[in-house]
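Take a look at this one; I'll ask things after.
Of the protein chains in this complex, all but one are displayed in their positions.
Coming up: chain A.
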Amino acid sequence: MNDEEIAGYFEDKLKDDDLSSAIAAIETLLECLQRDAAETLSGLIHNLKQAKEVLVTTDCLATTSVSSGSDLFLRFITLASLELDDFKEVKEILISRGKLFLQKVSTCRTKITHLGMPFIKDGCVILTHSYSRVVACVLKCAAESKKRFSVYVTESCPDKSGNFMAQLLQEYDIPVTVILDAASGYILDKVDVVLIGAEGVVENGGIINKIGSYQLALCANALNKPVYVLAESFKFVRFFPLNQQDLPNQFKYRASTLKKGANLSIEHPSVDYTPPSLISLLITDLGVLTPSAVSDELIKLYL
């Protein structure tokens, strides 16, 4: 599969709104694996790594999760050494492992929903930031189990994806209000819990999420409101930022902006980093974790 085909397949998959970008990337990589013409294992891995590079440089919004998801996929399929002589058999095993990984990863959201339900109590007021599929899924499930709650969503400029989230929640019959990003401090008094998604979870337990999350978490901490992050395990990234400036440009700006060679000092970043001290709990498919447990899980996943 050449670069254009890969990009085209990936963008096709992205059209399904309900599918996380990382899962779309993993499906694309699996397709690459199946159609690959390499004769040796190292050749195959080389091709897959190149495919991953193509995916990361496509103009999607969630570069972080695409990068982490692809990394984990590649690691998962090549984890144990294969000492079989026939390359075709090896390839079959890799493909079956890849399918298994995809299957596991598709069930992440249901596990998170199940774990996140107890955190939404009857009569609570929830504040969320921008559009997150996982948060929408959990709220939908809570509404279906007849819990009464109301939601405030920040508008989340510049793409105003908060409006899209509000539309979605209204379809599930959840009372929702859209507020300006600047009004999050004003509304926090009324709020019981802050629920946000994540694009990436970094090694120290902090998260990379749509710009404005850091601000929200800071205000929530100042007013002693708990901040819960809902993230799938394939979003765990082997990266350790020290502060906002330490995030690589690949994560902060869209690929098209970087390709244009625009002056990055005037370009607005689309994500920010929330340190672990501001996060109360991370609800993942590996369980409900404290930020310091993320490092433990990452070591288990990668070592």
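The definition used in the following text is that contacts are C-beta pairs under 8 Å (C-beta built on N, C-alpha and C of every residue); 3 or more make two chains touch, one makes a residue touch a chain; residues count from 1.
The rule is simple: contacts and distances are computed from a predicted model.
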In UniProt, out of "Translation initiation factor eIF2B subunit delta", "AP-3 complex subunit beta", "Transmembrane channel-like protein" or "Exportin-2", the chain dropped from the view is recorded as "Translation initiation factor eIF2B subunit delta"
By the document's definition of touch, the residue of A:D159, A:E203 or A:E267 touching the omitted chain is A:E203
Looking at A:S96, A:Q170 or A:S292, which makes contact with the chain not pictured? A:S292
When the complex is taken as a whole, what residues of chain A touch the one chain not shown? 203-205, 238, 240, 242-243, 246, 276-277, 292, 295-296, 299, 303
